[in-house]
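A single protein chain has been removed from this complex, and every other one stays in its place.
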Amino acid sequence: MLRDFGLNEVWFLVLAARWTLALSAVAFVGGGVVGLLLAVARISPWRWLRVAVSGWIQVVQATPMLMLLLLFYFGINMFGVRIDAWTAAAVAFTIGTSAYLADIWRGCIQAVPQGQWEAAKALALNFRLTLALIVIPQAVRMALPPTVGYMVQVVKGTSLAALIGFTELAKAGAQMNTITFEPVRVFGTVSLLYFAMCFPLSMLARRLERKLHVGSLRVQAL
Amino acid sequence: MRFRLTRWAGLLAPALALALSAFGPDKAQAQTPDEIIKRGKVVIAIDTTVPPYGMLDSSNQPAGIDIDVANLIGKQLKVPVEFVTVNSPGRIPALLSNRVDMVIAIFSITPERALQVAFSIPYAGQSAVLIAPKTTSIKTPDELKNLKVGVTRGALEDGALTAMNVPGMQLLRFDDGPSTVQAMLSGQIDAMGGGDYGEIYLRKGSKGEEYEQKFPLRAAHFGIGIRRGNPELLQWLNTFVYSIKNTGELDAISRKWRNGAPMIPLPVF
Partner (left out) sequence: MGYTFQFGTVLGYWPQFLEGAWLTVKLSAFAMTFGLAVGILCALARSYGPKPLAWAAAVYVEFIRNTPFLIQLYFVFFALPNAGIRLDPTKAALLAMTINLGAYSTEIVRAGLESIPAGQIEAGRALGLNRLQIIRFIVLLPAIKAVYPALTSQFILVLLGSSIVSAIAAEELTAFANTLNMQTFRSFEIYAIVTLIYIALAFGFRAVFAGVHAVLFPQRAG
């Protein structure tokens, strides 16, 4: 029943890290799609939309990720609505991630000089075309380093899904600790696995930053 | 600057539909034993962090008393069992959201819970007891004064110790059993409430320290939880529990996982 923490156990944790990666991918893609819509809405020509979206982003950024998870998993379940840990986590992480990405990307879009907008207007491009052809391609360059940097937060943030019973890396670590009771080795291994996933992203973000000379923007975006 | 809302709505609508489809009620939910058989599988929620009831075996597959009982249900219904892992606060939501047909996860029968779910007659039970190092002399609840006592949030021992309300006792609530045991091993607490063989698990991780049961706190029995308004399934489960008690199968499971100890006498209701 009880056993030592050996190679077999390490492998179990490595396999569980797949779920951390899958959850991160869902959070990043969902958050990215919604975040882009929010970022565009933040600079749309309509004041009411800008105000509403900015308010929404501020409220989400004032809400703990854990609360979003608990609300969606335990709260919504109470209405008899089917929502499993996967869906709850996907929805909660999408909402949370989108609010931060929207802020980062809005900053980048707005950093594109106003003259570009005016030039596009002179060429009779509408808002959508200006955005798609002129502004976003330039903004992407600036957005790359802080976005990759934020992915580190997304990967680490998925550990919260453990608290609603989703078996990813952190939860697998807790399970392993139940049968081995070797917290230093178990959580040490878990830390190293997270580090192995996050550190390359951190390094990539830093390299992109240096390469693209957009260091000053990172401070504002964070 | 022309900006057509309809085009953006065209983009948004499929995304929204996709998101909402995840919330739709599950039409495939089985209510009666016949429907479960017809569907060809029984979906059972278990907790793999509560040895010896539920844990992972050496090939990291679910194992334990609850899992053996669940497999017997599958054997009787002649359908495969699909396990869904939940944690203790996730048990009721798993049922209410139609995610599982039943919960077999050290689910203590309480009147509060019975307002939301239905319980079968007990298939197992245990006493919550106070556990502390042998070197600590505690004989009565009063002696917990000025000590730190760890419990699992919302578990039996939490209720019992909270009700005792010993002056000066500091009650630390952890999210799960393993964290409580870990706190005991780390010396973060002076005593803990836990299952009546919890000291077996403490022994594994301890560095020479011996633990023992000091006094019982409260007894509980575990039932199989299902959704309310489901009398046919409930009746079948009661019959099933009665049967495995009679055939000795339940006793065999208990001896297998509890160091040869037979199943305690179980009441019926």
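Note that the chains take the letters A and B in the order they are written out, and that residue 1 is the start of every chain.
Convention: a residue touches a chain if its C-beta (ideal position, glycine included) is under 8 Å from a C-beta of that chain, and two chains touch if they have at least 3 such contacts.
Everything quoted here is computed from the prediction, not taken from an experiment.
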For this session: Using the whole complex, pick out the displayed chains that touch the missing one.
Result: A, B
Problem set entry | Among B:58, B:136, B:186 or B:259, the residue in touch with the chain that has been omitted | B:186
Exercise. Of B:174, B:211 or B:240, which one is in contact with the hidden chain?
Worked result: B:174
Problem set entry | Absent chain, residues of subunit A that touch it | 59, 61-68, 70-71, 74-80, 152, 156-157, 159-160, 162-163, 170, 173, 183-184, 187, 190-191, 194-195, 198-199, 202, 215-216, 218-220, 222
Problem set entry | Where the unshown chain meets subunit B, residue by residue | 88-89, 92-93, 96, 112-113, 116, 148, 150, 153-154, 158, 172-175, 179, 182-183, 186-188
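Here is the rule we go by: only the chains that are shown with their structure count from here on.
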Seminar exercise, completed: Whole-Å distance, C-alpha centre of subunit A to that of subunit B, is 32
Exercise. Once bound in the complex, which stretches of subunit A touch subunit B?
Worked result: 1-3, 8, 12, 33-34, 37, 44-45, 73-74, 76-78, 80-85, 87, 90-91, 121, 126-128, 163-165, 167, 174-183
Seminar exercise, completed: subunit B residues touching subunit A in their complex are 1-3, 7-8, 11-12, 15, 19, 22-26, 48-49, 51-52, 55-56, 58, 60, 85-87, 89-90, 93-94, 96-99, 175-179, 181-182, 185-186, 201, 204-205, 257
